[in-house]
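Every protein chain except one is present and positioned as in the full complex.
Take a look at subunit A:
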């Protein structure tokens, strides 16, 4: 019994370098994988969340600050992400009905006139609906 145990320990010393070899290769693989994930920013979750948390606390402070509401910022509300929005949406695009350039905040009003009052639009809509009723 003791003889075989001695055998094991002496051959352990011989075999350990090979085990260490395998282990070192695996360690290099893990280091390489973590390095890659770090460099490619694939593990960003933690940092991004902390960054957002920081920005939103800053914005909250700004919004809660009473000195803000008195001045030029009175027209603009600051939300918790620190963004401001003008009271009337000022993005400009083309109306898909008449093709004119319309400001987004004025689009609803424009559409009322564009689709409701135009001579052709009115009469065409009236004609097709009455025609359908008469059938």
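Following the convention adopted for this analysis, a residue touches a chain if its C-beta (ideal position, glycine included) is under 8 Å from a C-beta of that chain, and two chains touch if they have at least 3 such contacts; residues count from 1.
Here is the rule we go by: contacts and distances are computed from a predicted model.
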Omitted chain (choose from "Phospholipid-transporting ATPase", "Tryptophan--tRNA ligase, cytoplasmic", "Transcription and mRNA export factor ENY2" or "pyruvate dehydrogenase (acetyl-transferring)") - UniProt protein name: "Transcription and mRNA export factor ENY2"
Residue numbers in subunit A that touch the chain omitted from display: 8, 11-12, 14-28, 30-35, 38-39, 41, 43, 46-47
